[in-house]
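Only one protein chain is missing; all other protein chains are in place.
We just call them A, B and C in the order they show up, numbering each chain from 1.
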Amino acid sequence: MGAIKEIARGMWTTLSMMFEKPVTIQYPEVKRPVHARFKGRHELHRYENGLEKCIGCALCAAACPADAIFVESAENTDEVRYSPGERYASTYEINFLRCIFCGYCEDACPTEAIVLGDNYELSFTSRREAIYPKEMLLTPVPEGGKPTPQTVEPGFFTRSIPVMQNPTD
Amino acid sequence: MTKQITLTIDEKQVTVPQGTLVVDAAKKIGIDIPVFCYHPKMEPVGMCRMCLVEVGRPVIDRTTGQAVLEADGTPKVQFGPKLETACTLPVSEGMVVVGMSDKVKAARKDVVEFLLTSHPLDCPVCDKGGECPLQNLTMAHGVGESRFNYDEKMHLAKHVPLGELIFLDRERCIQCGRCVRFQAEVVDDPVIGFYQRGRAIQIATFSEPGFDSYFSGNTTDICPVGALTTADFRFGARPWEMRATASICAQCPVGCNITFNIRREAKSDGEIVIKRTMPRQNEQVNETWICDKGRFAYHFTEGKERLTAPLIRRGDDLTPVSWDEAIEFVAQALRDAGSDLLTLASGRLSNEDLFNLRSLSDAFNGKTALYTHMAGGDLTAQVGVGQGTNFADLGAGSVILVVASDLEEEAPIWWLRVKQAAERGATLIVANPRPTKTDRYASQKIRYAYGNEAATVLAMINALSAKRPELPGKVQATAEIKNAAETIKNAENVIALFGSEGLGLEGSAALAQACANLLLVTNHTGRANNGLIGVWPRANEQGAWDMGLRPAADLKAALAAAKMVYVAAADPLGDDPALAATLGEVPFMVVQELYLTETAKLADVVLPALPFTEREGSFTSGERRVQRFYPAVLPRPQARPDYAITGEIARKAGVDAETDSAARVMGRIAASLPDYAGIHYRRLAQVQEQWPIVGRGDLYYGGTGYENKQGLGVQLAPAAQQGQAPALTWPQVAEIAVPEGSLLAVPVTVLYDQGITVSTSPLLQTRIPQPYLTVCPAEAQRLNAEAGDLVQVSLGEQAVKVTLRVDENIPAGVALAPRSLGLPIFAPAAIQVRVAQKATV
Amino acid sequence: MTEIKQYVLLRHRDVPGLDQLDVYRQEGGFAAFQQAVTAMQPGQVTDVVKASGLRGRGGAGFPTGMKWSFIDNNNWPHYVVANADESEPGTFKDREIMEKNPFQFLEGLALCCYAVQANAAYIYLRGEFWQQAHFLDAKIAEMEAAGLLGEHLFGTEYSLRIYTHLGAGAYICGEETALLESLEGKLGQPRLRPPFPPSFGLYGKPTIVNNVETLANLPLILEKGAAWYRTYGTDKSPGVKIFSLSGKVNKPGNYELPLGTTFRQLIFQHGGGLPEGRQIKAIMPAGASSSLIVATEQALDTPMDYESVPSVGAQLGSASVIVIDDSVNVAWLINKTMHFFKHESCGKCTPCRDGTYWMMHLAERIAGGEASWADVELLREVAGQVKGKCFCALGEFSIEAVLSSIERFPADFEQITHKEA
Partner (left out) sequence: MTSLAEQYADEVQAILAKYPPEQKRSAVMPLLALVQRRDGFVSKAALQEVAQMCGITSTETASIVGFYTLYHDEKKGTYRIQVCTDLCCALRGADEFLHKLCEALGIPVGGTTPDGKITVEAVMCLAACDKAPMFQVQALGSVHHDGLEYHENQTVESALRLIEELRQK
């Protein structure tokens, strides 16, 4: 008697599940949205005009506890300009085998250039591939902007760091 | 003995010599009084007001002259109403300094806030960020938030080139004047100055070229903010990302202690490279300074064209081979040549390299030749400066004699040290055919004709009547010469520096002998702060003499006579195209080099060596201080250190030699050369506390130069100090015949020449002049030429075209030919000059 | 208190043509100098000046004779420099002396030179005094022609030359060490003190720097004696003083009066009071570098001497009295003074260089009505931050007007600022 009751209870569970929404999704065709503060793969952001926000200060590399970031910088000129100020990152590499996605780099960045994005689809087949260079990290040029390097009017970009606003979110 | 003063700073007692400034006294007991404008190597000015402290002085009863006591018996101390600047205040007995009170803390906060009102806070992109005194002192003493309205900040130019080497960021400058004062006070090149006034003050240069000084790089070290940066390092790396390695500058015989900052670099395929050169403190050698050549010329070690493999001649071509093959090939050639071997090496090599070369050559009874234009290193080993010599100890009572040397061009830091000694009261006697910058500090100046160098010094001895060397007829013992002789005779200490202005081998040998005689006759040898110094053309030329290498009197003949020539770190053909035929005839030639030089192109075997930045070794400076350098970066694959190459060849040829490490070679040197007895690498790495303290966490105090943790080196005792006074021998100098219509061309040294160690540095290229010849206005007129004309210089069979310069300070009948600048003139020689092309106006 | 019967310094107002050498000599000119050189020891001249109680008229009020006695007699040669770099807003007294009574000044300078045994003297004039410099050059030439300057004066071993040197526009050169730097051909930035000029001055030699007015007192002191001089002025501030009166008064100008004359006497009796029936609001007794005195009845009755002026919260300084009437908002006034000090800061020390720049901006915003009371507070704090930290007096002077204005005339600031922070 007791056994039947138990079976019935089990069947009920099974039956009730048949009407639940499935939790699995058809990845990779379907992708689950991430939370607002999800820390995925880094992106190097651009200004609306297409210039890179990164100024090559290497504070992200200094803050990185896993020593995953390597930055080298060089000087902008008005003929070959990557970022608004004097300095830009001529080399920017993140080793994703080392990265622990702690987000310290994001905190350290004085220009809000590096942001941990939504992308979690990281896979590589060699150690070399795990090192993402700047071209892979930069976001696409926004509409109306121009790709870098740009040639700009002399004397227009004189500030080393553009005036920043406090983040709103 | 200076009077000692005891005072109290922040409740700690300290006793210091009278005249010490409060800021230095505090430093000595580990109390940091923050400063911006003060620098321990410069006169205090009290401009920045960062070092304000409370100062109390004991109350003295005017009637009795005794200190007034408190009830408890301690001296009564009265504090002034205003804060005082610790950097301008000399200590006084019983003084009480308070640097930690609320009043002082508030004052520091106030001053930092003022400074930051006009500072851009662009630390993320600033080269100084991370080693910036303003950053540090703001963190320590500043306020968290600025009350200054951002819109009211001055926005100024951020990229002002002060010449090609140094950049100015006007916004970052805090007007402390360290750079301006360094240029005016320390090196007497006031080519940067303040422009405008008040808040608008800026640093400006009006010299041509901009910031025209051999010492300009030092201003970037002592700048307490990122206002002055070098073009070489601009945005090169963040300071915390780099590692520091110790080295010795390989450019001149001063032997400045340096630090290379290194880091991986993407454009070098991830290799570790040198990012910048910084001074490393050695108060006995270079204090905390280095010259711009030392700072910027290291690039010669990193050329892409460096040799990558041993090469052996197969027909017309040099073909890469394995090291084993190359070494076997050379060893076989050695065995074949036997005593017909000539080893030719220069003072660019380390002691260890030169010792192994010499040992190898000796084993075969071969000849060795030092590749140089200057002689006298045997004499500097005998009567060189005594152990314990330090230019910093020279002052009143000391004499420095500088003969035949444009010291600032030949050895800038020695020039600086001699200048400072003269300012401390040392008598500087300059003997040179034409005025040089050294003359500014000379108490006595002697002018002689080119060719009379040795005779002029002999005339001094003659004037003392102690010995009576015969003088060439035309040299008179003038009043100046007699006066100088008398001064030298009566001096407590005498250091004589001889250079190679207008001299070749023969002339410099005679001059060295004459100077040695003068020191011997006046009893100025064999003790500290006395003796002879050669201003050698290369860093380790003294070491080469010590290792037993001697220049060949007739290099061409020596080359012609040899069956095998082993050339290391020398390019005779590149320097003198006239040697082409001779070298072409040499049956077997080995060249051990960094690059495929003109000589190497003719070689049968070319062996790739390592520069000093990629290996260990030691140099012996002109003051005979043996100093170690360390590997800074990884060696290029396939290249090997010179001592190891030579050692391997020696072993292969059946000669016992040390190859494993430079330290072990030094062991052999110490065992076989009495002067080097007791020298070993650990001893060379010993350090002592130095003053002023620089390079620690307190960057604001002495600048960003490095503390010396890797060795101050060991100064050798000359023979005279070991009780072996050499005998006097009197040099003879043949007169140079100058036919009618010819000019006497004399070689002189300029700092930035076309030598491989300068011309390969892109930054210095703009400062290297076009090949030129200088004559006096009268000669120019006689040649019907003007400054700027292209002239053809005929020298024996050769003819070279160079630009003509005119200088009224040059004697008539003479033409100055700078070395390594297009003209193959190594000793005074007669030349014909005619205009080839008029300058276009 | 003695009324001036006869001018001491502005004697040209009594004697027409006093700028002519013959007239000046008829009036007894150069007798004192001749007497000193031929019949007095240098030390005796110093003693007379000491006894007279004469104090420096450039602003600091340091006893002149004492300054001379500090000269280092182990280091030669000595120099004397006349400070004619009159640049303080509100000061225009030296100019009148040099223009109208040049010989009295030159004789005073010569006397000073003799007293400290200097054989060369320089008159450092502000660059704008180009006309006066050329005028003095001519007068010096006349003196040389008359044997009053040159070698072997009056048959003695003493020789003296006087030269003019023009500055080129820098208030800071009125500071004596900055003046010496400038005279040496360098930037007019003050020197570290000690050493003071009497031991380390021009070209590193012992040097006495005296103001033009100070020097102009000397001939009559030597001629008539210290006791005579002491009949003028007060016990601690003896003698006469030229008061430069400017601002909102009917009769601005120079007034030579005994020290100890009251503000009221100067402004109302001599200066003819304020125009258009305006009320007096404040007084700046020492030019732009002075504190503002609230013009109360009691303040107006304060004697103008070195000891009494501090009792109403200011210094006598160079006695350049600027009268402010009730139409002036002091915020406007400090905006003016801050512009001046910011412009004239030499840039040597941080508090003055950056402090004046900051204060100027604050004052400008406040005067322009674009500031809140918090900005006034900030201005006061910044001024307090400058106080006591500057390298020389210029920086310290820059805050006097600011601090006193905010403290004594808060209503003016309340009226002009908006309330919200």
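What we mean here is this: a residue touches a chain if its C-beta (ideal position, glycine included) is under 8 Å from a C-beta of that chain, and two chains touch if they have at least 3 such contacts.
Computed from a prediction, not measured in an experiment: that's the story for all the values here.
Under the touch definition stated at the start, the shown chains contacted by the missing one in the entire complex are B, C.
Listed residues C:M143, C:L187 or C:C352: the one in touch with the omitted chain is C:L187. Across C:V45, C:L136 or C:L166, the residue that sits in touch with the chain not pictured is C:L166. Although one chain is not drawn, the whole complex shows that of C:I322, C:M359, C:L379 or C:I416 it is C:I322 that touches it.
Of the options C:I242, C:A288 or C:A319, the residue whose C-beta touches the omitted chain is C:A288.
For the options C:G127, C:P195 or C:G313, the residue in contact with the chain missing from this view is C:G127. Contact residues of chain C toward the unshown chain are 86-92, 94-95, 122, 126-131, 134, 163, 165-171, 182-188, 203, 244-248, 252-254, 288, 320, 322, 324, 328, 333, 336-337, 340, 343-344, 346. On the side of chain B, touch with the chain left out of the figure occurs at residues 190-197, 204-208.
What we mean here is this: only the chains that are shown with their structure count from here on.
Put simply, the C-alpha centre of chain A and that of chain C have 69 angstrom between them.
As a whole-number value, the distance joining the C-alpha centres of chain A and chain B reads 50 Å.
A straight line joining the Cα centres of chain B and chain C is 53 Å long. Looking at the complex, you find that chain B touches chain C at residues 44-50, 52, 81-83, 88, 107, 110-111, 113-115, 117-118, 147-149, 152, 154, 174-175, 194, 196-201. Only residues 170, 187, 192, 342-351, 353-358, 361, 378, 385, 388-391 of chain C touch chain B when the two sit together in their complex.
Residues 55-59, 61-62, 70, 72-75, 85-87, 90-91, 93, 110-111, 158-161 of chain A are the ones touching chain B in the complex.
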